[in-house]
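To keep things clear, I will list the structure first and then write my remarks on it.
Note that this complex is displayed minus one protein chain, with the remaining chains in position.
Moving on to subunit A:
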Amino acid sequence: MSRCQQVGRPILRSLQQSVSSRPCSAALFSTTTTRLEDVVADTTSAASSESAPPPPPSGKPTDEEWRQRRLDPNTTTLRWAEKKLIKAGTPPVGSRRRRVAIRTSENIPFEQLPYQAFQEARKILQEDRQEKLDKIVAATARLRFLKQTDPKTLQGGEAMKARRIDSARKYLDELKIQADINDPLVKRRFEDGLGDMSKPIYRHLADRRWRAMDRKIIAQRISQFFIVPDLLPKFEPTADVKLFFRGEKVSPGEILDSRITEVPPSLRVQVFDKGERLLSVAVVDADVPNTENDSFDRRCHFLAANIPWDPTKNSLPLSRVAAAGGDVAVPWLPPFSQKGAPYHRLAIFVLEHKERVDPERLKKLYGGRDGFALASLRNATQAAPVGFNMFRTVWDEGTAAVMERHAIPGAEVEFKREKYESLKPHRKARGWEAKRQGPKYKFLEKYTKRIA
């Protein structure tokens, strides 16, 4: 036994005793009850993780009990259990390595870990947090004071007051983030995917993670596929939109099989600013070939509005928009591309608006689908585009069947490249072969029939 272990042992033992003496029925069968509890106690939205391992009813065989224990999302490493948990909607927490560590380690609550440096560091962090909390109290008081001030006493009047209130609020939000940003428990909960998105710190962390890579990819797609000049004059995405077709994630810009895109996709929409708002979702095909005026048109493939949303919500299947409280103005039309036509860009825009939009009006405006313009929608509904994702379609072996199934005309059309006449004047054929084309040289046909 090493020296430090010798030192730490009595502390450990006392801690273990105090832990095990806690009145907790679950401690009888789970080795990680304290951790589980502490997770649950810290988060307000962890009801799902609490309900994940249902307590085994007494009187069942031990086999069943063992099974239940293996279905603990905090500790399980078994493949079948992981699969089952994912299906149940309570995916296993963290990495498998971590789950093994939790299962095999002693049950010491995180904040009571017996390392001196750790405890000293925690003390510093707590002091810092206290400082920030004091500042928050002061900032809140100032905000209240600002709200009560008479704008006539200020030099800038009403506008000045509004600006001051805004800046004070911004400062307060920043302080709220700063108070929690160094908390290791917060960090752990966020990394486990247990962060409560109604709290500013988790929203801040999620936003940072999104901006680290995913947003960059989306921004690249927006510029490289010319979404910005073609569909919108300018656009900066602020919400994370992930795209899933038939339960599989699709990377932005991927060319998808028309049979896969026959059903509406499901979106994961994560907004990072607080508060309730209404969302609209528009799916636009930006490359509909138009042979009449030799150009490209746009077409609306889906339009839904009035979907109530907040940062705690995440999943938005487009096939169940009505269940989420929204209105479908234009139902899903499977994306298709005619043979020979260049690839179609299907842009999925998530827009944000404050007031409800009349779905009937949208139906009247965009029910025809053709010639849909996002700018027009933006003007009609006062909605601002916040999120974006996209995929592409080309003609494939399933497209004809898809078009037939959905009674879409145009499957028999094929596009061919336009031919251009040479600008040079026609020149008579020259050379040995050209000279011997006449009936006089019939016997030489073997040599003269191929002439360029």
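Simple rule for what comes next: a contact is a pair of C-beta atoms (placed from the backbone, for glycine too) under 8 Å apart; a residue touches a chain by one contact, two chains touch by 3 or more; residues count from 1.
Heads up, the rule we're going with is that contacts and distances are computed from a predicted model.
Comparing "Large ribosomal subunit protein bL27m", "U6 snRNA-associated Sm-like protein LSm1", "Glutaredoxin" or "Signal recognition particle 9 kDa protein" against the UniProt entry of the hidden chain yields the protein name "Large ribosomal subunit protein bL27m".
The residue touching the chain not shown here, chosen from A:Ile260, A:Val281, A:Leu318 or A:Leu362, is A:Ile260.
Only one of A:Phe118, A:Phe226 or A:Tyr343 touches the chain withheld from this view, namely A:Phe226. Contact residues of subunit A toward the unshown chain are 226, 228-231, 233-234, 246, 248, 257, 259-260, 289-291, 294-296, 338-341, 398, 411-418, 420-423.
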